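Take a look at this one; I'll ask things after.
All protein chains but one are shown in place.
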Amino acid sequence: MASETNTKSARMRKTVYFSILSLLIVLALPLIPYAFDALAVDVKQNKEDKLVALQSPAINLWNDVRQRNGKIEGTSQVKSVDSGILINKTGEDWRRFRLEILVPYGAYLMAGILGAIILFYLVRGKTLISGGRSGERIPRFTLNQRTAHWFTAGVFWLLAITGLILLYGKFVLIPLLGAEGFSITAAACKEMHNLFGPLFLLAVLAMLILLVKDNFFKLVDLKWFAKGGGMFGGHVSAGRFNAGEKTWFWMVMIFGIALGISGLILEFAILGQGREVMALSHMFHGISALILISVSFGHIYLGTVGVEGTLESMTTGSVDAAWAKEHHDLWYKEMTEDSETIVSADKNTQSGIAQSGIASPDTGG
Amino acid sequence: MLEQLVDGIFWDIALVVFFAGIAWRIVDVIRRPGRNDLAESRNSGISGAIMANIRGFFPRREISPRIRIHVIAGYMFHLGLFILLILAAPHVKFIEEHITGFGWTAMPYGVFVITAMISFAGLILLWIHRLLNPVSQLISRRGDHVATTLVFFVMLTGCMALAESSTGLRLFHRFTVELLMIYFPFSALMHAIMFVPSRAYTGSLFGRRGVKL
Partner (left out) sequence: MSTALERGVDMLKSQVDARVESYFSSCTRCGVCAEACLFYTETGDPRYTPIYKTEPLRKVWQNEHTLWGRLSTSLGLGESMTEKDLSDWEELVYDGCSMCSRCSMVCPVGIDIAYLIRKVKEGMAAAGFVPEGLQASSERALEFGSPMGLTAQSLRAATTALEKEHGIDIPIDVAGAEYLCMLSSSEVVLYSEFIAAISKIFSAAGVSWTLSSKYFEATNAGVQMGNSRIAAQLIERIVEVATELKVKTLISPECGHAYTTIRWDAPNILGRALPFNVVHIMELLDQLRAEGRLKTTGSFDERLTYHDPCNISRRGGVLTQPRHLLNQVAPNFVEMHETMEMNWCCGGGGGVSSNERAEPLRLKVFNIKKRQLDELNVTTLVTACSNCRTMLEEGMEENDMDISVVGITEIIADHLA
């Protein structure tokens, strides 16, 4: 039966060989067109000698998602602000602005102005009342104006310090307090900043109402600017407020209101603001804050150490007549036309306003 | 450890000093033998005492123009603080857990924040006015400034802890509160309680004479 066994195994061998061959042919079949393609490409290249970019079919979709070519908003089942934007790159712009522009340039601005003031003081020293004090006093700010000023100043400094901690704390305080420690500080500062922020807006508006009357620019202010405010010698005329003070007033009004409004947008983020509005608000807020803080250094310097006789205008409400004559000659003339206005400094009348015939400190302005 | 101290023994000390101190001050006043008014009265002294306590909350029309800042800033601060103490959610919870055992509906968060702003503004305005007005410059005492500063810090630490996310900030707030409670009975802050007998005495004197205080 050897032939039978031989036949059986032979048949089996044939079957197996045939199956494997069929399988290979089936698997190899798709390669044929690829081979043709490859051969064809080779043929083409040989013909034209050009490179063609091989694009992923999904690349356009990804560029749109990444908003590289402008804002594209789709639709979504979720209906809320910015919900049609899959990945919002405004946040990245915002972050980069803050870290690459606001933080460093803000620091340069503050340090620069502070340095300039210190330098100025070291060189020029305190500006004294030339000829000394006269002993006679002229009322300058009412009780309401002084209260509004110190309220604004106090709230401003609370906001400035908490705001600066929130901006620079990452770089300055984390090394000192550690990340966890700083997180507590930052949380506390955020709450304080948010609480006092709206008060600052109201305070600025109060200052506007109380002081805007004498803060409009006039021709005499141009001359004041031209002569550099008298800082480099010579006499400059000024009314109740000189051009520098008026500039500061309007800076506070403009930047202060900008701070207030941008702050409200930032704080009450549940009113439908999208990422862009928030980023813009933050930009305005940061820039306004750093400008105001920097220039406030100058305001504080001039109001305290820099010029003799100035601080008392905002603490006692009155100034020495010689100071008035020197720094605000037109206002001095106006006030002394009414002969009752000048009062001798009397130890009993601390504000010096009492014995003048004008309205009591609590009324008016 | 700090948490145990502030939440534990300091709180107990503060509670005892606060209530015992106030009780002692009140007893000190009422223990003195009263002298009856021997003059025949026109009207009831008791009704004068009660009405003076009520009318005392409303400034007289004749003086109102002169004391606007006292009244407006004063009420901003006092009413604001009172509302915060009683109706702010964290306080309601605290009172329920530690004092009364029952609570009540707290005010919404936004109202809480706005009330805090009004209260702060009032306190700061009052303090600045105290520093600038020649009358209060002359008569203010150190205790007035200490009390103002202490109350301000209680409020400020409360503001800092608003997010209720940090134990440290909560303890800071509670600690300043405990300091205030210990300082309270021996300070000008006692006006919060003593104004009642004060108005009553004056109201009864004027009431007996037929004059509305």
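Order as written gives the chain letters A and B; numbering starts at 1 within each chain.
Note that in this section contacts are C-beta pairs under 8 Å (C-beta built on N, C-alpha and C of every residue); 3 or more make two chains touch, one makes a residue touch a chain.
Model, not experiment: these values are computed from the prediction.
Within the full complex, the residue among B:2, B:23 or B:139 touching the omitted chain is B:139. Of B:19, B:82 or B:195, it is B:195 that touches the chain left out of the display. The residue touching the chain not shown here, chosen from B:19, B:82, B:109 or B:186, is B:186. In the full complex, chain B touches the hidden chain at residues 25, 28-30, 32, 34-35, 37-40, 42, 52-53, 56, 59-60, 62-63, 66-67, 70, 74, 130, 133-141, 143-144, 186, 188, 190-191, 194-195, 197-203, 205-206, 209-213.
Just so we're on the same page, only the chains that are shown with their structure count from here on.
Note: centroid distance chain A to chain B, computed from Cα atoms, is 39 Å. Interface residues of chain A, counted against chain B in their complex, comprise 143-144, 146-147, 150-151, 154-155, 184, 187-192, 194-196, 198-199, 202, 315, 317, 349-351, 354, 361-363. Those residues of chain B that touch chain A in the complex are listed here as 65-66, 68-69, 113, 116-117, 120-121, 124-125, 128-129, 131-134, 137-138, 156, 159-163, 165-166, 168-169.
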